[in-house]
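These notes are about the structure you will find just below.
Missing here: one protein chain of the complex. Every other protein chain is in place.
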Amino acid sequence: MLEATAYGKSRVRLVQVTRRTDRHELCDLTIAIRFQGDYDESYTAGDNRAVLPTDTMKNTVYALAAGGRVRNPETFGLLLARHFLDRNPRLQRVRIDLVEHAWGRIASGDREHGQAFVRQGPETRTATIEGDRGQTTVDAGVADLVILKSSHSAFAGFLRDEYTTLPETDDRLFATSLTATWRYRDPDVSFDTAWRAVHRTLLETFAEHRSASVQHTLHAMGQAVIDHVDEVSAIHLVMPNKHHLPVDLTRFGLENRNEIFVPTDEPHGLIEATIVR
Amino acid sequence: MLEATAYGKSRVRLVQVTRRTDRHELCDLTIAIRFQGDYDESYTAGDNRAVLPTDTMKNTVYALAAGGRVRNPETFGLLLARHFLDRNPRLQRVRIDLVEHAWGRIASGDREHGQAFVRQGPETRTATIEGDRGQTTVDAGVADLVILKSSHSAFAGFLRDEYTTLPETDDRLFATSLTATWRYRDPDVSFDTAWRAVHRTLLETFAEHRSASVQHTLHAMGQAVIDHVDEVSAIHLVMPNKHHLPVDLTRFGLENRNEIFVPTDEPHGLIEATIVR
Amino acid sequence: MLEATAYGKSRVRLVQVTRRTDRHELCDLTIAIRFQGDYDESYTAGDNRAVLPTDTMKNTVYALAAGGRVRNPETFGLLLARHFLDRNPRLQRVRIDLVEHAWGRIASGDREHGQAFVRQGPETRTATIEGDRGQTTVDAGVADLVILKSSHSAFAGFLRDEYTTLPETDDRLFATSLTATWRYRDPDVSFDTAWRAVHRTLLETFAEHRSASVQHTLHAMGQAVIDHVDEVSAIHLVMPNKHHLPVDLTRFGLENRNEIFVPTDEPHGLIEATIVR
Partner (left out) sequence: MLEATAYGKSRVRLVQVTRRTDRHELCDLTIAIRFQGDYDESYTAGDNRAVLPTDTMKNTVYALAAGGRVRNPETFGLLLARHFLDRNPRLQRVRIDLVEHAWGRIASGDREHGQAFVRQGPETRTATIEGDRGQTTVDAGVADLVILKSSHSAFAGFLRDEYTTLPETDDRLFATSLTATWRYRDPDVSFDTAWRAVHRTLLETFAEHRSASVQHTLHAMGQAVIDHVDEVSAIHLVMPNKHHLPVDLTRFGLENRNEIFVPTDEPHGLIEATIVR
């Protein structure tokens, strides 16, 4: 018995340059489109009559982008979702995932050049639009936001068993690569303004929090977004603990002053939670 | 309000060499451990008293591996899951993800060397053990199994709209990087034997199928596993369509004979489904 | 006969936090060390008596960093090179490669937080110190500096043969991921000031140049550095041409206005040259 079918196109790359003035606009997106619907006979019988090719999904991205400037991932995702739902009766549920790659303007002399750009990152802005003909959700987010605090981070008082060797610490480096996604209460939001408010709240709370653990700071960051950004109904945070191991300098006859660390990726702690209003 | 919390350790690497005879055994795993339970106060209050450190989870992997040879990912995952559930009253649900990296033996003269190995891949064997104190599920799988068929693959008769430019074809290259995960009806299975049976069935069906689409072959592969391997209750397949674009040689005054292709990763189709018994 | 031996340690990771005031300093480096010298008997006879373990090279990085704040990759590389040459009579030539990963400060309210940081990139700053007991060269550089210009980029008037299908263009997107390395005339340079001057010159020239090809702009960028930064004796630039293919919208009944592009990584042009004073 067939269940949970889905098909679509992933990693559709789009760069749009808008040339209305000497100050060009640049939008750089990676998009994935996913259809769920009444497509069982394509699986069971090889009958493609109802199947919109994934190549057409890709073409649709380019055609709709050509119709007007892509202002932000959320509005372009909504446009794509509505287009596909309006045109494809067999389609029951569509999901559009968008990743926006950030570019800044190159400075030339004491001004920003209007037609030359430099890639920024590793942080990206994300959006997911998902819906059927009745209801659509808009999630916005940030991925690969790598942050580190060098004070006010402890981890102590934890459970111990016979395999526990971790020393307690009241002053460790705390580094993570944040992925956060938040849901807007309704799709009628000023997406850029809201995104910046959430982004600023996440960073400020991370910086100011007196952390007893990754869990503790994750919760504080999510709760601060709920408290300060009215448009958000829920936020999910995923925070790998990118451990920075202090080097034991006493082996070399030197004093440990909590200044020399080995950053590691493997293994890493992985902490997540959702905070809802 | 706090929801959907989870914490754990990811990318724990373990290589075990068993030296009981001159023919050493090698097991190479990457493991992730995920706890869900009654840990809210670590998030909301920074109270770590119930928190088993993720560093201890990592240590536990090594300590339990040292207790006996790791025979396969499924049994080692079950051992880890039971250990954590038995020891941690606050833990309600645990998940262990394991990836086994394959090694073969180096040939020396006309025999296999007992103590020298060569990595094989890119394919990996996977397992996921998930459960609470009442019930445990065992999923096995394969990831990054890159396969290609050069005959009996068509894609025609599909839906067209004004953005459709894809030509129909009755003879294309069909390449994918298969990820399949299947659930065993109960955890009392001969895991290695069952895994090999599923693996062989997936490959043979892919090779022999007269494909009308990725969807069509995906379903045939999953259905064949359900039909031929009794231990399996359900199988989920994910198949990116790694497009191989035929080069138009007529631009160079040459004939197109369907022999010269450009393999591409971006964009790719992405097809998935679950087949249940 | 043995030739061209070298050994060393790669991907040594170092994060140094300097806590002299409330405004912590953060330095994040990846370092490789390479020894060439009179080590043949370790290869031919397995005689390790003259071999400084690569593990000791790694430890030396941490011990020397602990001796004082790492101010920039060039000075730390010089310190490491001199240390190894002074201590190891068999060592004839040493090379230290350093990559600095950039971090900015997180803004909190209207000020920069002194102890919270956000990773910046993808661009990195690089340095290579290479030398023997007589002479040492200092190369500085930048890697993964991804830049794009949306005007004043043409490619026309090129050679054609029977396999040439590329249309001429007087207005294309020009994007690259710049790797540049430049040599200082002598090691007594204000490294941070010089690095910023080269970096600014590269970006400004890229932005302002009326490009007839990647080669043309590469040369202009390198020549501008030679012309404007006295400390530099030579500069090597490598510029992959990250093609942005215009989408042919006429297939969808739309007008091509040179606004919609597919960025691609594979294949890419690859252009390089050295400009010397």
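Think of it as A, B and C in the order they're written, each chain with its own count starting at 1.
Going forward, contacts are C-beta pairs under 8 Å (C-beta built on N, C-alpha and C of every residue); 3 or more make two chains touch, one makes a residue touch a chain.
Because the structure is a prediction, the values reported are computed rather than measured.
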{"item": "Which of C:D22, C:D55 or C:D110 contacts the chain that the document leaves out", "value": "C:D55"}
{"item": "Subunit B residues that touch the omitted chain in the full complex", "value": "13-19, 24, 26, 28, 59, 62-63, 65-67, 103, 106-109, 113, 115-123, 145-152, 173, 200, 203-204, 206-208, 244, 247, 249, 251-252, 254, 257-264"}
{"item": "Touch residues of subunit C, complete complex, unshown partner", "value": "1-13, 32, 34, 39, 42-56, 58-60, 63, 87-88, 155-161, 163-166, 211-216, 218-219, 234, 236, 240-241, 265-277"}
{"item": "Interface residues of subunit A (partner: the chain not displayed)", "value": "162-163, 165, 251-253, 264-266"}
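Note that only the chains that are shown with their structure count from here on.
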{"item": "C-alpha-based rotation, subunit A on subunit C, 0 to 180 degrees, nearest 5", "value": "180"}
{"item": "Self-contact between copies subunit A and subunit B, residue sets same or different by half", "value": "same"}
{"item": "Where subunit B touches two or more other chains, by residue", "value": "163, 165, 265-266"}
